[in-house]
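Can you read through this structure? Questions will come right after.
Removed from the display is one protein chain of the complex; every other protein chain stays in position.
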Amino acid sequence: METYPEAKKGEAAQAASPASPPAGRAARSGGKRRRRSRGLGAARASINAFYLPAVALFSVFVVYPLIRGVWLSFTNWNGYSQTYRMNGLANYQRLIEDPNVHTAFINTIVYGLGSTLLQNVLGLAFALLLNNRFRGRTAARTLIYLPVMIAPLIMGYVMYFFVRYNHGAFNDILGAFGVAPIDWMAEGPRAVAIITLVNTLQFVGVAMVIYLAGLQSIPAMYYEAASLDGASPWRQFRHVTLPMLVPAITSAVMINLIGGLKLFDVIMALAGGGYSTASLSTLINRTYFGSEAAGYASAIGIAMFLFIMAVSAAAQRYLSRKEVAI
Amino acid sequence: MKKLVLGGVAAAMVLSLTACGATNKDSGDGKDVTLTFSTNVVGEQATALEQAIKAFTTETGIKVDFSAPGESYEDLMKTKMAANELPDVFTTHGWSVARYSDYLAPVNDQPFFSKIADQIKPVITAENGDVYVLPIDQDIAGLVYNIDVLESAGVDVDSLTTWAKFGEALAAIKATGVTPLHMGGKDSWPIGQYGDWVGPSYFITDDASNQREALKSGTFDEATWQRVGGMMADWVQAGFFNEDALTADYASDAAAIAEGKSAFGFYGNSFIVDARATNPDAKLGMMPIPAASATDAPSLIAGERIAVGVWKDSPRKDAAFKLLNFLAKDENVQAIASASGNPAGLKGVTSDIGDIQTYIDKYSAVRTFPYFDREYLPSGMWDVMCATGSDILAQKPDAVQQAALTMQQNFKDKF
Partner (left out) sequence: MAAIRGVGRGPKRSSWWKTVLAIGIGIFYLLPIYLTVNIALRPATDTRSLWAPAKSLYLGNFATAFEQGRIGRALVNSVIITGSCILLIALVGAFAAYPLARRRTRVNSGIKGFVLGVMMVPPLSILVSLYANMVQLGGVSKFWGIVLTITAFELPLSIFLYTNFIAAIPPALDEAAAIDGAGPVRTFFSVILPQLKPVTASVVILTGMHAWNDYQFSLYLLQKPDMRSLPLAIASFFSQTTSDLNAATAAALIAMLPAVLLFLFLQRYFIRGMVDSALK
């Protein structure tokens, strides 16, 4: 991941003085590069051997099965029989016309972008709060991170106890105030919103920890300088904290985005595999095992892979441009 | 240098791998056999199965790896079929013929074959006469009802011979303030139950006029399915289903009928066992499924439930059949069937299922039919039935017509 040009990093670590900006950096790192390529040609070749274990694992466990998945997406396989036939692009054509795919596609975008946005805003807010020294800070931080460590499926089931209609924890509270119960997960945008929220609250800890770390890496002298200039807390946040956090934002956004777009367990636990709240992942599951249309499910899987790839690449490019701009 | 790196990497990999594998050495070292056994059931039924299997190991010395993965069993088995690598012995959850017959060894020459109960035998017999499983229990399913709720509404179960009369009873129960039907639609499969319970009365059970032949030869009449779906739509309209029919789960169905908050359940007798997990004193009964027309009579569903088969390509087939015959012993069949709350699948064995047995005896003369989707619909239709049913529950516009058309289209595609 190209979060930061490495030369800059090496430089940042070496050159303590922030006063020697771009020009010096380019010259220096360029010079270094040339020197290295001349002197250490042999080492350079052999350093690539460090890739080997990773490449071996990826080829056996990811690439090869993925290629088979592509192959299956051109078949009518039912997922278990020993025979199937090729049916060309029929699965992809069906995918374009299938209203269930459209719904799942839109839901996936909501789950992915919605929880990424919420997790980052909330995570940053929590980090800003917990970056102060006060009583109970460690406890609060641990509590917020705790749900990350619970299996999402179990978390989903516990949250189902909150939102279910009968004996649901929310409706019990409403009932105590004499309010009629609400069918929280009934079809429609509310159910999608609740799933997004549950996912957000469970994994906000990841973003929070990344931002906490980011805040710690901002040298205190920047704030001191800003204070001397009489900058308000908001201006300090806007002009010191936020720009310095862009690399952290990149990491948090990428991790959250990929997690949100692949959302599966929470949806299954909260809403079952129904089509109205389906994400592409749950739709693939139902199509594959339920409808016994494994070939079609593979086609949806490949389309989803390409889609997530495109979204992440776009996000990555946008964020790294921001970084360079600082 | 490159070699050194490679060597180092390889050494590291090998080291860590052997470290992981070390604890796994005990599995198959030479002569003693270890069978694999997988089942879809969990809880008490799984415990009963496992105890029988432990007794088998004690007696024969043959080790058995017992696995009950739970909810994902069916997905797991599909994947194993795809890889053509199945457990030596496994339960078939109703699909011994329709889905697993290609993978199972026939049991026709086994000693227990002649003891298979008459009601279950046709259900598990393939067209060529082969039977592939030992049926430990059998599913004799009708409608489960709450005795107290029906009593307070003044409904007599024996008068509910047609859906029309059943509908009147639902209205009478609704009038007493109880929502008569509880649907756990979040789990999806309870919606399919409706199709399996109501479908036969329109398509199959009427000896005078039915579509058995048509379905078998690949014709699905969408107009008939509109009547099946239409009845559900009418019930939704009339408020006979719970408010949260699409977001409640199966567990809440069981809880509702146990607490007297619903009247009927479209489930087999294990539903009674599940309901009593939350309220052990629930007064529950079982009745035949009403007919669609006044000239037809109510019926029951006879299905395969806990049935055990042997993988035909198992390298340990002899031991596997030994296990099968061990499970077929009266005391084992009796113990497992009792835990499932169903009659035993072998003749001469009576399971200990208390009051449920009285209902089975009471209706022993009622005609039984196989599960609709397993017998008459191509594989993969079950999910379509669930999905289209959920649209009807959600009162989507034209859901009934759409459901029938979708069913017909999928039937054609998958046949």
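Per-chain numbering from 1; labels A and B assigned in written order.
In this text, a residue touches a chain if its C-beta (ideal position, glycine included) is under 8 Å from a C-beta of that chain, and two chains touch if they have at least 3 such contacts.
Quick caveat: nothing in here was measured; it's all calculated off a predicted structure.
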Candidate in contact with the missing chain, chosen from A:185, A:212, A:271 or A:293: A:212
Touching residue (missing chain; options A:139, A:180 or A:228): A:139
Residue, one of A:104, A:302 or A:319, that touches the chain absent here: A:302
Full-complex contact with the absent chain, from A:116, A:196 or A:251: A:251
Interface with the undisplayed chain - residues on chain A: 1-7, 9-10, 12-14, 32, 36, 39-40, 43-44, 46-51, 53-55, 57-58, 60-62, 64-66, 68-69, 72, 79, 126, 129-155, 157-159, 161-162, 167, 169, 172-173, 201, 206, 209-210, 212-218, 220, 223, 233, 247-248, 251-252, 255, 258, 261-262, 264-265, 280-281, 284-285, 288, 294, 297-298, 300-302, 304-305, 308-309, 312-313, 316
Touch list for chain B against the chain that is not drawn: 1, 4-5, 8-9, 12, 16-17, 19-21, 23-24, 27, 36, 38, 40-45, 47, 65-73, 76, 79-80, 82-83, 85, 87, 187, 189, 250-251, 255, 259, 270-271, 273-274, 277-280
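Throughout what follows, only the chains that are shown with their structure count from here on.
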Parts of chain B lying in touch with chain A, wherever the complex brings them together: 1-2, 5-6, 9, 12-13, 74-75, 77-79, 81-82, 84, 99, 102, 185-188, 242-244, 246-249, 252, 255-256, 379-380, 382-384, 386-387, 390, 394, 414
Chain B partner contacts - residues on chain A that touch it in the complex: 42-43, 45-46, 49-50, 52-53, 78-82, 160, 164-167, 181, 183-187, 191, 271-276, 286, 289-293
